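Note that one protein chain of the assembly has been removed; the remaining protein chains are unaltered in position.
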Amino acid sequence: MIKRKKEMIAMLLAGGQGSRLKSLTKRLAKPAVPFGGKYRIIDFALSNCSNSDIYTVGVLTQYHPLLLNNHIGIGSPWDLDRRDGGVSILPPFVREEGGRWYKGTANAIYENIEFIENYNPEYLLVLSGDHIYKMDYQELLEYHKEKGADVTISVIEVPWEETNRFGIMNTNDDFSIYEFDEKPKNAKNNLASMGIYIFDWKKLKSYLIEDEKDKSSSNDFGKNIIPKMLNDNLKLYAYSFKGYWKDVGTINSLWEANMDLIRDNPLDLYSKEWKIYSKNPISPPHYISKEGKVKNSLLNEGCIIHGDVKNSVLSPGVYIGENSKVIDSVIMPNVKIKDHSIIKRAIITSDVSIDSGSIIGKENSEITVISE
Amino acid sequence: MIKRKKEMIAMLLAGGQGSRLKSLTKRLAKPAVPFGGKYRIIDFALSNCSNSDIYTVGVLTQYHPLLLNNHIGIGSPWDLDRRDGGVSILPPFVREEGGRWYKGTANAIYENIEFIENYNPEYLLVLSGDHIYKMDYQELLEYHKEKGADVTISVIEVPWEETNRFGIMNTNDDFSIYEFDEKPKNAKNNLASMGIYIFDWKKLKSYLIEDEKDKSSSNDFGKNIIPKMLNDNLKLYAYSFKGYWKDVGTINSLWEANMDLIRDNPLDLYSKEWKIYSKNPISPPHYISKEGKVKNSLLNEGCIIHGDVKNSVLSPGVYIGENSKVIDSVIMPNVKIKDHSIIKRAIITSDVSIDSGSIIGKENSEITVISE
Amino acid sequence: MKRFMGIINLGENESKIKEITYNRPIASVPIGGRYRVIDFILSNMVNAGIQNVAIFTQGKNRSLMGHLGSAKPWDLNRKYEGLFVINPVLEPEDTIIRKGDIESFKNNIDYIQGSKQEYVLLTKSYMLYNIDFKKAFNYHIDSSSDITLIYKRVDNKDNRFIGCDNLTIDEFNNLKSIGYNMGNDEFSNISLETYILRKDLLIDIIKDSVSKGDSKYLKQAIYNRMDKLKIDTFSFNGYLACINSIENYYNTSMDLLDEKKYKDLFYENGLIYTKIKDEPSTKYTSTSNISNSIVANGCVIEGRVENSIIARGVTVKKGAVIKNSILMQKSLVNENAYLENIILDKKVVVSEGKILSGNHNKPFVIKKNTFL
Partner (left out) sequence: MKRFMGIINLGENESKIKEITYNRPIASVPIGGRYRVIDFILSNMVNAGIQNVAIFTQGKNRSLMGHLGSAKPWDLNRKYEGLFVINPVLEPEDTIIRKGDIESFKNNIDYIQGSKQEYVLLTKSYMLYNIDFKKAFNYHIDSSSDITLIYKRVDNKDNRFIGCDNLTIDEFNNLKSIGYNMGNDEFSNISLETYILRKDLLIDIIKDSVSKGDSKYLKQAIYNRMDKLKIDTFSFNGYLACINSIENYYNTSMDLLDEKKYKDLFYENGLIYTKIKDEPSTKYTSTSNISNSIVANGCVIEGRVENSIIARGVTVKKGAVIKNSILMQKSLVNENAYLENIILDKKVVVSEGKILSGNHNKPFVIKKNTFL
């Protein structure tokens, strides 16, 4: 191991199944779910790291990691294939005493203390692999230093009526946090945690070790570590984030976030300043035939369009046959939709083939998901 | 996933603890133990794959994989960082039904059937990550095809008096195997299995699925799969290997194999034809001072020698102080031996610092192991 | 086919394609919305398993070097072989530039000789096709000829191959003579300028020609020795285009709007690799109107596009109309501009309302970085 001091390294939690995504995560981890035509969900956190000059990233995997491992590789798409540091995939493993799966978010970090200590960081950035946003973590670190905080938690204003879906930070005027309210019925504040933390590493480490000894703990940051720190009067600050942020944890929010990309929205994927990187497919430009029509949609490499595409997001390699219509839908990589089919308000997952004459989904209904 | 047909892919078993190596494998997997000055044990199997033009290799990890993962990366040292295939690290993982650790050698392959099927191979090469040898697996495959075998097992002649330490293949004149004798008291043959198998993948797959259903099975190739296949009259052939081969499973055999490199032996590490690759250290050439003496030894980058080195193997970055003597010993990376010390018949593990005036090990005794 | 190395000789005639080769060789002319001309021959080589490719340039290669980078997209970023670009050497003492390419081959003969392959596939970049070279290799190895030359029998009626080498072949497929294709005959056997021969023979030809001084060009040197060599031919039947004039460049681009030719060139015997640009999805808005076109990633199409090739990162604003045109990367066409039969080189900006119209047989070319 190369041991070289890094000011801050990132740990990216990517082990979750994401069971609310149902059949989408049957055989792949949630962070590996295709998103926005070209990406997988985890690309946003990885690209944010790279764009923020954080070149040492541990990715904690556990659930169906094959596709995720294959996607990340050594991190070349994000320029994270570095001589010192770079991206490391950290699955659970067997020790002399036996194997231990990751029990909760805090435990996953606990089990990798040895990895973190190799870089002897002052600060630890803890991220989730399942959010869609662009953020400069260096600015977060600057804020953390300015405040002299032990922990900084990035928060976003949510509509008051939705506060009961989030972990809410109750803050003083100076943004110091005095209370953490998990999914409150009557919220005192509307600043929701984005699951992005900067910790003073030495302090976090001692809390992780303490928490591990507590057999009743669920070893989770939100449920155990943060409340304990608040209780001990550590300095916790909220960092108020203003841009686009979306947790794509449900079928509905995943569909919504895809549709957001067609509308004008603050998540500008076309700017050169803060590119989102992904593994690139090896395919020619897409082809639209004489009969093909495309409106208000995203298309990608290798698509062949003979039919009609409207308000939809198409991943690479999608084929749309003659007289077929795709409306208000998300079509994942290499889907083949044969002739004379109608797809409305649907998510079609990778490699699915839709027979001629199929009718899938309905207007004004729930989102239909079709998977293999 | 890129799905492209490969004739043969390799699966490399690297999950074992190697508990007979005692303190050497306290915090790293056996295949990651340093060997021969420049290498780690697994480098031999990986280099053999690359030199045999096998560019799709799955590495099955389980025990303390951090260092091993870091060492392998995406396989660049072995030229295994390929667009299609290359090296994939395959840890145990969690499914919808929960997590499963690898139970035995056969089970580890069973758990990765999905990975293997991505490449749709005709043949599967199964290797161990803990043997020192050079072998052209293409020749093994040619032999397998010529024999029309279902399974080919590479074997080596061992002295008759040692047959009770090995899995012995009892063969007919045409090298077809009629019986497998695990550590026989009265061996009928002296051909020991080297733990290198080529299987017809489709046949193996059905045996793996069957074996998994059998709750009493220990899911091991040697104990379960091979005997079952023999019982079913499948065509199993032995391939008689003639070169140098060493299982470095014990402290003694590890020390011996290191000493073999100083003697003239058939494992020529200096030939350009079949290079053994490893991660290369970033260090200047070694330096021998006016007082330094070196005889009959292997030295590496970054060593600084003020003392006397005889019949020893030194890894990169070793420092030997003034008036110190190192004899018949194996010194692993970045060990510092201060002045006026004497080291005999010892293995000193990575990063250990030996104080001035220490006396370690004795002639004609067991090998002394010093670790952190 | 590890027995073959590839050599691409970029000494190509640019006299009829000057409009787009001011600052680049033909090899790096953008084509098909995301490729450079050289991508096709390089991809054919690596798809056939060639792992060692030398490109002999004629200077003017910054655009080419930028495109090839570390050769990773072609999987030619190999440890010991891979891609090697050889530039003509100019001694400071030289006061005249030597004409021809054979000098450069002579100067680098030790590189060719030192490669471990026995055979050479010698070719150029300006012919576009998707071939399975393995078949041609096997044909050559099974034959007793010195050289195998690949050709295609073409119909001359659309004058696509004027100026190419025209082969006369006997009944045994042997080459009788080579001429200049004037397009007078109904059919011609057009040379792909792709030669398969033993490396030794190539070296002999170069040395003999240099010592005799009978030719400045390697091709001529081979032809001069035709009577002493047995030259066999191998027929290719797929889609073939030749980029040796601006008309051919335009017509070849338009060919790709035929789905059969699109699939033939981009998929038939393997994928075509190119430099990665991390472009996002292409966005079509509610005002876009697209028909019979191929469009690369990273574009924003708000206007009307018909029978055109749109490269990566192009923007077509509202009300703009693009017909029968080729837009190279990062062009910007502003509101209500009208383009017909136009080739925009890279990064051209067309201002609002501008009307540009070329002749269908002689498209009008706008130079790189022009603002108009």
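Labels A, B and C are assigned to the chains in the order they are written; within every chain, residues are numbered from 1.
By our rule, a residue touches a chain if its C-beta (ideal position, glycine included) is under 8 Å from a C-beta of that chain, and two chains touch if they have at least 3 such contacts.
Just so it is clear, the structure is predicted and the values come from calculations on it, not from any experiment.
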Key: Residue among B:Gly98, B:Gly148 or B:Pro285 that touches the chain left out of view   = B:Pro285
Note = Given B:Arg165, B:Lys188, B:Lys295 or B:Lys362, the residue that touches the chain left out of view is B:Lys295
Query = For subunit C, which residues touch the unseen chain?
reply = 58-62, 65-66, 69-72, 77, 79, 84-92, 94-97, 108, 111, 278
Key: Where the missing chain touches subunit A, by residue   = 53, 76, 79, 81-84
Inquiry  = In the complete complex, the non-displayed chain touches which residues of subunit B?
reply    = 36-38, 76-77, 261-262, 269-270, 275-278, 280, 282-290, 292-301, 304, 313-314
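By our rule, only the chains that are shown with their structure count from here on.
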Task = Report which interface contains more C-beta contacts, comparing B-C against A-C.
result = A-C
Centroid distance [mean C-alpha coordinates] between subunit C and subunit B, Å = 46
Message = Multi-chain contacts only, two chains or more: what residues does subunit B have there?
response = 81
Query = When you check subunit C against every other chain, which residues touch at least two of them?
reply = none
